[in-house]
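For this depiction, one protein chain was excluded, whereas all remaining protein chains were kept in their positions.
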């Protein structure tokens, strides 16, 4: 174990996998000479050279599509999009090409690639740079979708993603790069599709991922204190496939669920999880599945407004009070 | 009332709105000289001339983006994408630009446009041409999303969409263009966000839209017969905003719901509706909300496989049996 | 070719000059087979045996055959959806292709792809893609992988005159140029994208000049003449192999049928179509081979007859071929199987 930043854990995963397999290369805007817009690729150009760490033009459809083709050609591209707000330009290559390659070719072609980059709100970046667009990918069969909340998860999941024989969409969070945590050294691989109990608790299940999970982890003891509830924190880590078993097990124990999601909630991964729980745990639910998401507006720039638009403790605790029918302490609606 | 095809109803709506307002124009691939790939724009070039009915190059990001700018400039573009499989190339213009224009500009700009075209499976069109990608739009605040099942709805909703002051995404179905129905003449406008009871029933609510609703309407009496259930058919018609009131009212009456969706179910509009019902009607549900969707695979070409991948009567009736705990007749699992 | 990064004017060598008699006859036979295959597909489509979209290459067969002949082992071909002939030139059998169009388990890709999505990577055929322009970044990535692996392979990537205006092409040409990728882009300029004449939607003509903007060698050739096609493409392959530079070529050609089976083709007059058909690549090659004494009327009809008979058998077998098993629905979504929802 070593304590390191989330971005360093990602860097370590990249370096180890590039060391391990010559077919792995990294491509994206500013990944090489600039060492990455968020410094995830720090030092990789020096270490692996310009053949394997490649700066691209600003042309997301072109270079992501090129990555898709390179994967079909037998390489293992890790394609960095500076943020997923920009990856929307490349969706044709991912949704219409990568996700369907193995199927349409009846297994004669494959597309082992990772598309990775920053998601979410980085702090006063306004409407176009603060989006969590995960559901553009979770809706699509043929893709795996991963989202890491901690440095350890970042490392273990990215290594799995790179080794996966199919396209994996890997969401990092713009506001997590500088967060810290213990990370196992060397070979540390977390299977895709496996969730994690980030805190065991008896009263209510809170499901979250990425930055929202991190915020919860950091504040959960105080939140338990304030609400008088013993909260169980479940991080699915993969949004597709979802670790239903882990989620259902928790809900069958606590009988109450709040899903906290940084994305807009409409037709989102959170909606999917809610739908599955109400069906999978119908007889166990003492209250409806309740959700806290990005308010249904584009992100305003002004910081005090942003704080209200994102999920926050006030809204999460109101949801906790609602699923416990007021058994939780505190709050005007409690 | 006149009986006409779905494509004719759309054509009538376009013609009437172009007649009514000079700012309305139609743009897209093959819409002018070819009269539309699906003949929706039949005769419009002759009638309104090449200034207002415009063939574009195959450049979805360019011409949809041009439409967005034209809307900001005071026009009312109706932009046809031949199918929404191709509109994925233009999502930056819609999600990152059109949906955020009014908000980011604090109301000084607006984007009154309609993006319309074919969705869904047209019959053995394989993985890249059979998708229902509605959730790419329903996830986004700032957009309204509409889907018409019948010629009358097609007319009434398209007229509203064109008159709406904000961007509206209008889904037609590739397999509905040649379907028939009665359509009110002249001024017939269906407010966006208002659903419709396509058949009143007492036992179970089936929610569907677009071609899946049409299939249900055509087969519902037989299905009631086969299952012994009095089915209520609810068509939300708008997927964003969703007519929660109408849906909740029906569910509170029947206490059982099946959602039938042609799209993949993962993180879809159907998941959203399910999530809302389990919360909005928690105490009324006698069975979990059950869903029938596109199997979670890309669409195979071969017709017998396609028939299994799409929602079909077998799968819908199994769902009906499941929500009625076997009270419905028929079926091995009944 | 005289100057790098200029117009490809022909390099003096004509690759076709060294084709053997046997190769020339094979080429002719292949093109006749292509034609008969496409005609059989058209009839079967009319009879409801082929489904969905079906785009024929009738009139453009020389491009498939000429390009394929220019390829060496390991080279790769990528195209859009008008691909039956290309797949067949790359070794997909007529039977596998027809079975695929019929949606059968014995088809090239087990009935999963259909007319637009044929694949045979073992023989260098990489599809088979339905969104206009989408194959171009993909093909550019294949070229990248070859350069990375230093395997000397060259990619040939086709696109239509309608596809050229997609942003993906601009992005790809720039990438191929800055990274010197061994790829030959070929625009099949058949003058129409569906019903739209290229000059109504393009500011580019001549299309191949777009290459100049990206410092890419470019040129044009008569895609109705298989030998000229072979010469032009061979020259570009040679450039890719020796200098790793891309080439952007424009093939002038005609499709004799509608865009797809549902296109009545009203945008062309009868006369115009007749004029186009007068440059049919098959009689054009026949004429040359007759002049060289390799063909005569008798041989021509024998080849044709054999092709027709072959297709008859192919159709019969296709009709009798089994449908895919329902279990196939859930295979090949992921490597490990399962749909992994």
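Here are a few things to note about the model shown:
Per-chain numbering from 1; labels A, B and C assigned in written order.
Quick note on the criterion: contacts are C-beta pairs under 8 Å (C-beta built on N, C-alpha and C of every residue); 3 or more make two chains touch, one makes a residue touch a chain.
Because the structure is a prediction, the values reported are computed rather than measured.
Of the listed residues C:72, C:178 or C:326, the one in contact with the hidden chain in the full complex is C:178.
In the complete complex, the residue from A:22, A:55 or A:249 that touches the missing chain is A:55.
If you put the hidden chain back, the residue from A:116, A:144, A:211 or A:266 that touches it is A:266. Considering the whole complex, the residue from C:7, C:49, C:149 or C:209 that touches the absent chain is C:209. When the missing chain is restored to the complex, the residue among B:93, B:127, B:183 or B:305 that touches it is B:93. Against the chain not displayed here, chain B makes contact via residues 25, 51, 56-57, 59, 61-75, 77, 92-93, 96-97, 102-110, 141-142, 144, 165-166, 193, 240-242.
By the touch criterion stated above, the residues of chain A touching the omitted chain are 29-30, 33-34, 37, 55-62, 85-86, 89, 122-129, 266, 295-298, 300-305, 308-309. By the touch rule set out above, chain C reaches the unshown chain at residues 165-171, 173-174, 177-178, 200-204, 209-210, 212-216.
We adopt the following convention: only the chains that are shown with their structure count from here on.
Chain B has the Cα centre that lies closest to the mean of all protein Cα atoms in view. When chain centres are defined as mean Cα coordinates, C lies farthest from chain A. Taking the mean of the C-alpha atoms as each chain's centre, chain A and chain C sit 41 Å apart. Averaged C-alpha coordinates put the centre of chain B at 36 Å from the centre of chain C. Once the centre of each chain is set as its mean CA position, chain A and chain B turn out to be 30 Å apart.
Among all residues of chain C, those that touch two or more other chains are 112-113, 117, 129-131, 167, 333, 339-341. Multi-chain contact residues of chain B (touching two or more other chains) are listed as 61, 85, 89, 126-128, 266, 296-298, 300.
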